[in-house]
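The complex appears here without one of its protein chains, the remainder shown in place.
Moving on, here comes chain A:
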Amino acid sequence: MMYIVLSSVWKAQYKFPRFGQAFCTAILNYSNKVSSPTSAASTSTSVVAKPPDSTVLKSRSFEITTKLQPGITVTSDTFTPRSSPKHRLVAEDKQWHELRTDYSKLIQHYFMLSKIRLTCLVVMTTMAGYALAPEPLSLTTFVLCSVGTGLVSCAANSINQFFEVPFDSQMARTKNRVLVRGFLTPLHALTFAAACSVMGLSALYWGVNGLTAALGATNLVLYTLVYTPMKRISILNTWVGAVVGAIPPLMGWAGCAGTLESGAWILPGILYAWQFPHFNALSWNLRPDYSRAGYRMMSVTNPDLCRQTALRYTGALLVLSCLAPVLEVTTWLFAVGSIPLNAYFMYLAWQFHQYSDSGTSRRLFHFSLIHLPVLMVMMLLTKKQRSPTSNRNDADEVSPNRCLQIEETSLICSK
């Protein structure tokens, strides 16, 4: 889900002026004649998997790909304006390529396989969870916790892509994935996943603590063996997916503190609640693709529920933000400061609930991309200063740079 987040943000920035685009198209047409298809395909891989975000484009492109016109291979990219790498891809898409692993592009393929942007977001939430914990920061465990979580996330995403090849082929958003296009074999992808999970879980177990490793393993299993198949069986997959998104900050906290006290659950709770307005708004415009590919999402099967949960969970976000100072994770400044942010989020969710069109859904989705980072930064800045022991001083001052202080005593947080 959060991969869609980043790719939409990326796309918003990836806008060429008209002149630049015409120039690029000219260069592109020339390069098409001189360069080999495979090399061009691999260089454009990284810019390909970013779907058009508008409903109009999606519905048009969907119609084209399902027309009964033999001999014409059309992709949705044909109708995407101003993107010359995509034009290049459309031209190559009509050709046969050798099924050969291009080792020069291996790292690029691994990045695509592990959904590197989503993985980075996940690692950031883990780091935030770590920074919020009351124990002092230990550089080794912090780094190992982040790297371990990142590797486990890479493994989970690779296994997910391994299982979903025929479904990914059906949807415009995912049809240029590495395994769909044959850049890597399934065995290669699984070997990569196995290596990442072993390295990641080992880093967590031996470098951090057993609890974090256990949470990491649970999340891996939950994502690959529960969430992935469930996407095609029941709409409950959204709730499972929200749990998957909530576990990394829990891992961060466990990595620092070694235990999960009541305060540990605030950031995971926020992430859990955030997933609903975020994903429900996004999936609203993807209903044709989900229906055809057989994915069971609320937006298709139960639109009323979709609208209601989006609204309900923005309310939950407000409550959780106010609960943060009560559980002594942050000061009251956070509760006060987050009210306008959460209130606006609720307002957009209310608009989506009332009008439910592509405009309101898109506004809600785009705001969710801003809301979460801002909320996380606010939490970190207003983190409550506490001593590692059970003595809690309620008159502690706010220190904005608290999270950046590095204690000399390392290994406090290790097992």
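Annotations for the structure displayed:
One rule holds for everything that comes next: a contact is a pair of C-beta atoms (placed from the backbone, for glycine too) under 8 Å apart; a residue touches a chain by one contact, two chains touch by 3 or more; residues count from 1.
Keep in mind that, in the parts below, contacts and distances are computed from a predicted model.
Taken from the listed names "Lipoate-protein ligase A", "SRP receptor subunit alpha", "Apoptogenic protein 1, mitochondrial" or "Ataxin 2 SM domain-containing protein", the protein name that UniProt assigns to the chain not shown is "Apoptogenic protein 1, mitochondrial". For the options A:Phe142, A:Phe162, A:Tyr205 or A:Trp253, the residue in contact with the chain missing from this view is A:Phe162. Across A:His278, A:Arg296 or A:His366, the residue that sits in touch with the chain not pictured is A:Arg296.
When you scan A:Ile233, A:Val319, A:Ile339 or A:Val377 for touch with the missing chain, the hit is A:Ile233.
With the whole complex as reference, residues 55, 59, 65-70, 72-75, 93-99, 162-163, 165-166, 169-170, 175, 180-182, 185-187, 190, 229, 232-233, 285, 287-288, 290-292, 294, 296, 300-301, 303, 356-358 of chain A touch the missing chain.
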